[in-house]
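For this depiction, one protein chain was excluded, whereas all remaining protein chains were kept in their positions.
Up next, subunit A:
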């Protein structure tokens, strides 16, 4: 409506209220193309800018399919029979009647009334197979009654259960009872093997774990998401490099026997016998040494630089800076003043160990922040120089029994603790989570 009206205004012509634009042909000769197409109203058509789409997106015939004129359609208020209802209640609603013939068949929505096959046990069966130290027969009966009524919707069942039980406990009881019943009633174990409840038995702790993990993922801050993505990418890279190293290490071993400075007591430079490096991989070494060999001659300081670079390729710039800062703090020259073979080897090993140290620190920080999001209490952790770490232990933890309703409300706004980025050495602010 905006398009054509605007055009009207611009041309100073009176707005035509009628649907057909063809009325005033002589005053709007160029508007003949703006014929309202059949099937859609003028307003809707004008939404497209008053121009027909280049490609027909909707077949116009589908839009307003008028019933064939020979049919007589009426709407009648009629009683309705639904297979979904088990009682005798007679309901009425409007029914589309064509040519005086009311529609036959079941109520169209009855097919959606699905229910679960909840097993019913006899008292004998209960005595023989289903007793449990924690559950009374009464409770179990109540549970099963609720399960049937609510089609195994455990959140509702948990809400209605007269005694306070967690969802996982209810699930556990229901599934173990059903499993035991199935086993007891089965003629042979074979027919049970494919039953989903037997094949994959409900595991209460796994369920808890799963829910915890889900809530963690949901409540992750964007910051943590990024970090997790980084770490996963890192892990992927490292595994790929390890694979490449395994392939690279074999052909490299015989060639490296020739490597060595001209000094006779120097051994092969390839640390093929080195203890498995923590973050550096054999691929790093192998490829660096290969490229060094290509030079035919090089300085040991240059060689060390290349090895250090290879070691740092798997980590970020920030970590590299931290390693160098650590070296300085410990009073070690960033570039050895007397780069003999042993000095360079030791230097490289030291750098690797510092990397390991920094990684462990980061891990520890993670674990703490993870832990704090599930436990109450506050504690301050001060990420500091590699030498010291200070933390107080958590004051208390949750009790085993928890009211059922609380579980659904666990995700409060102030739950999560901030995770600090490793580069900012400031104490983390912990917020007490609210129960």
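Criterion: a contact is a pair of C-beta atoms (placed from the backbone, for glycine too) under 8 Å apart; a residue touches a chain by one contact, two chains touch by 3 or more; residues count from 1.
Operating definition for what follows: contacts and distances are computed from a predicted model.
Its record in UniProt calls the unshown chain "YEATS domain-containing protein", which is the match among "Methyltransferase small domain-containing protein", "Vps72/YL1 C-terminal domain-containing protein", "Phospholipid-transporting ATPase" or "YEATS domain-containing protein". For the chain left out of this panel, the touching residue among A:72, A:208 or A:318 is A:208.
Among A:126, A:150 or A:298, only A:298 touches the chain left out of the display. Contact between subunit A and the unshown chain involves residues 208, 212, 258-265, 269, 289, 292-293, 295-301, 303, 330-333, 336-343, 346-347, 349-350, 353-354, 356-357, 360-361, 363-364, 367-368, 371, 374-375, 386-387, 389, 397-398, 400, 402.
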